[in-house]
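Here the structure is laid out as structure tokens; the discussion comes afterwards.
For this view, one protein chain was removed and the others were kept in their places.
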Amino acid sequence: MHEWDFAATLADMDLLLLGLWNTIQVFVLALAFGVPLGLGLALGRMSRTPVLSQLCSFVIEFFRTTPPLVQLFWFFFALPILISVQMTPFVASVLTFSIQSSAFFAEIFRGGINSIDKGQWEAAKAIGMTRKASLRRIILPQAVKRMIPAFAERSIELLKTTTLISTVSYADLMFQANELASKTFRPLEVYTVVAVMYFFLILVFSQITILLEYRLAKSGEGTMR
Amino acid sequence: MNHNWNFASVFAYWEVLAVGLWGTLVLFVICTGLGLSGGLIMGMLRYSKSRWVNYPARLYVEVFRNTPVLVQIIWFFFALPVLTGIEVTPFLAAILGITLNTIAFSAEVFRGGIQSIEREQWEAGKAIGMSYGQTMRRVILPQALKRMLPPLTSRGIEVFKMSTLASVVAYPETLQQAKLIASYEYNPIEAYTVVALIFFVVLLPMVQLTYVLERRFGKSDA
């Protein structure tokens, strides 16, 4: 029977915390770029211009159907050759996950916007609002409220997917864990600790979104699912 | 932008790619099969009213949903052998990680589907003398399954994509084989583009299918 010994792992906890910090950086940046990009893609897909709509649909479906790891490899290994730029693991990671998650966010936006009753568009139109103003003032505020559960779920997926960047040697939590495991020869303890860290990171994040949902539900109409 | 695309350098190794595709397919079939059937059982345990059944099932689901699959695969590959003394092959690690993860996710789909069926259906089953098991099997599940079809198809798509993670422990699936080709031929652009296209072509019809299913079996079922 194996004797558990966390001493070596905990002694190098700062390595893991650094990894955690790097993970959070990529996660936050990918969200910051991915959400607006997702909104753009969603509006593009719903546009009445067929070319724009088809192009956005293609981008969305392409990034939803190809595995994130393949995308990451493509952006890290292939893109730099194609356009001859220097690609760091960090840039490749942020680029990949911004675009990848934007495709999923786009579908959430689209679903949210489509779920709003047609009468809301009509009422806004009838008081003279432009399409843009209706979207911004009337439709989106209601849609976003409904999107929060799906949005949270997708963000958690993103957070978990960031582990892939360890494969292009970006020093995220997963990568640091691999390093530490080979340094200490204690993979069981290291990977268990890392699993627990991810578990709590995600737990904290999902609790925050539940709180947010609750707060929003109190103002005006409740969140409808 | 004046790269000379040379896909011939990839297709020259079509046998290598074929091995990878086969590896992906095997992972997909096993993990989806085991994952969905395991998910059905886990979903029913989650639905149970007994705390002794419900709580452990919930713990399982939360742990596997809230940790990354890659961590799970690596844990099974490097950590499990230390714990048990059993040697774990890349294949087994990938199967374990992806299957257990799929069980957790599909369990929630099954539970949600079962819960979405109106109480009256249970009562109607009871009223004509059916047992709990009979009502579940003959009345509830057939209705719930229809509503669960779109999310379960999405799960299948996820599993297919997830199979690429097996490359991290060097299991020869499609991406791993492309890596191999790219390192022989220095053609990462073509190699990874081909892999991306393969997944796109295989999964796009499946995605379209989920749209059709959603429209047909979505919330309002006649």
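All chains are identified by letter, namely A and B, in their written order; residue positions are counted from 1 within each chain.
The rule is short, and it goes like this: a residue touches a chain if its C-beta (ideal position, glycine included) is under 8 Å from a C-beta of that chain, and two chains touch if they have at least 3 such contacts.
In this section, contacts and distances are computed from a predicted model.
**Q** Which of "LivH_6 protein", "Sarcosine oxidase subunit delta", "Heptaprenyl diphosphate synthase component II" or "Histidine ABC transporter, ATP-binding protein HisP" is the UniProt protein name of the chain not shown?
**A** "Histidine ABC transporter, ATP-binding protein HisP"
**Q** For the chain not shown, which residue from A:L17, A:A32 or A:A133 touches it across the whole complex?
**A** Touches the omitted chain: A:A133.
**Q** Of the listed residues A:R110, A:K145 or A:K160, which contacts the missing chain in the full complex?
**A** Here the residue in touch with the unshown chain is A:K145.
**Q** By the contact definition given up top, give the residues of subunit A that touch the hidden chain.
**A** Touching the missing chain: residues 117, 119-120, 122-131, 133, 137-138, 141-142, 145, 219-221.
To be clear about the criterion, only the chains that are shown with their structure count from here on.
**Q** Calculate how many whole Å lie between the centre of subunit A and the centre of subunit B, each centre taken as the average of the chain's C-alpha atoms.
**A** Once rounded, the distance between the two centres reads 20 Å.
**Q** Which stretch or stretches of subunit B touch subunit A in the complex?
**A** Residue positions touching the partner: 1, 3, 63, 66-72, 74-75, 78-79, 82-83, 157, 161-165, 167-168, 175, 179, 182, 188-189, 192-193, 195-196, 199-200, 203-204, 206-207.
**Q** Touching residues of subunit A toward subunit B in the complex: what are they?
**A** 2, 61-62, 64-71, 73-74, 77-78, 81-83, 156, 159-164, 166-167, 174, 177-178, 181, 187-188, 191-192, 194-195, 198-199, 202-203, 206
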